[in-house]
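The structure is given below, and queries will be raised subsequently.
All protein chains but one are shown in place.
Right after this comes chain A.
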């Protein structure tokens, strides 16, 4: 056998090994029947133990090791163990929730608590439609661990329960509270004597002024252009009221082409037409665009309240980032300027087939206690869904502005959930449409058409479970 033969034969072996068709089955072998709940842990319910935790039952927690790290979870686990010293807690953290846990879901042996987050998150619709999640309703009705006289539900910020609810059942506990808005540097604005604009006309005038000063008014993540759909939809909701979002979430026919959406798209097209976007933005990813913004190359960027901690390493000292609501279109707006999109994020779940479901719920009760929530806010500088737990906690500049914006917004806050119901719609289809629109390759009408076509394709796909929400 000579060298060439060896090469040729290894090529033949490579043939079988290279294509990735086996990959899916390789990491997720189907098999194993539905297991009965013979092996689950149940304790006796009492006033002290409203969820019926078996005090010596082990608890397994899997945390997404992302922007928040895993330290916060370790201290929540310590609090749990304080109450149930006999319980053995198994903690693990991963960046790839999906790949790590998918086989265990199939096998019927999932962990008790999962922080289902990050880019490798498991599609919530996939879990919900396959009845893989435990109902968390009991948790909401249980008394709060350390806020006397209130149930867990009473302690939560508005909208915290809706986001994790599917057809009225509370299945996903979203722990952080995220505000989505337009960000700018107070330092830059003070230096230049600029004022954040409250109406769209003023905003355009300000953009003109900023551009004249040699700075690009806007930048965005061209590789993930859906970031720009957030202010655009927010503008439409402030104009037309929360029903605009409701129609989109419920996949109503022509929801994307409502008058409010049309007006909002036309308004936003102005910044594209007048070239108020940093040149090259369509080629940047989120980190690159946020960094350009931190370097003062652009004045505005659309992002959620995780922005401050995500940019911690590259933000210059004294940059003082501030979040603000989208400008109002005019006096006809249904919601005031202060109204801002706020929603619960960072999803936690208890799998339906977890051995220690009661323990999982009790762990959530620990997280949602005042002590647990304050500890989290202190450790990772993010708000939780538990109301009023920031008192006495020193917050960084950006997060302080988030708290202020939330207070100003009050009961006018709004949100949409189509991205939770149908991840593909936001991540693939609306994303692609935004890319075309904000790079100036499509018109507002074409943009809305493309979004609507995406929504229609989801509506017609019988393999995707549909959800409806009421106002």
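Here, a residue touches a chain if its C-beta (ideal position, glycine included) is under 8 Å from a C-beta of that chain, and two chains touch if they have at least 3 such contacts; residues count from 1.
As a working rule, contacts and distances are computed from a predicted model.
J.: Which name from "N-acetylglucosamine transport system permease protein", "Flagellar basal-body rod protein FlgC", "Cytochrome d ubiquinol oxidase subunit II" or "Chromate transporter" does UniProt give the chain that's left off?
T.: "N-acetylglucosamine transport system permease protein"
J.: Taking the full complex into account, find the residue in A:297, A:334, A:378 or A:466 that is in contact with the omitted chain.
T.: A:297
J.: Per the definition of touch given earlier, which of A:88, A:154 or A:279 contacts the omitted chain?
T.: Spelled out, the listed residue whose C-beta touches the missing chain is A:279.
J.: Have a look at A:40, A:75, A:250 or A:439 and name the one touching the chain we're not showing.
T.: A:439
J.: Across the whole complex, list the residues on chain A that are touched by the chain not included here.
T.: 3-4, 7-8, 11, 14-26, 28-34, 98-99, 102, 105-108, 120, 122-123, 125-127, 129-132, 222-225, 278-285, 288, 292, 297, 423-424, 427-428, 431-433, 435-436, 439, 441, 463-464
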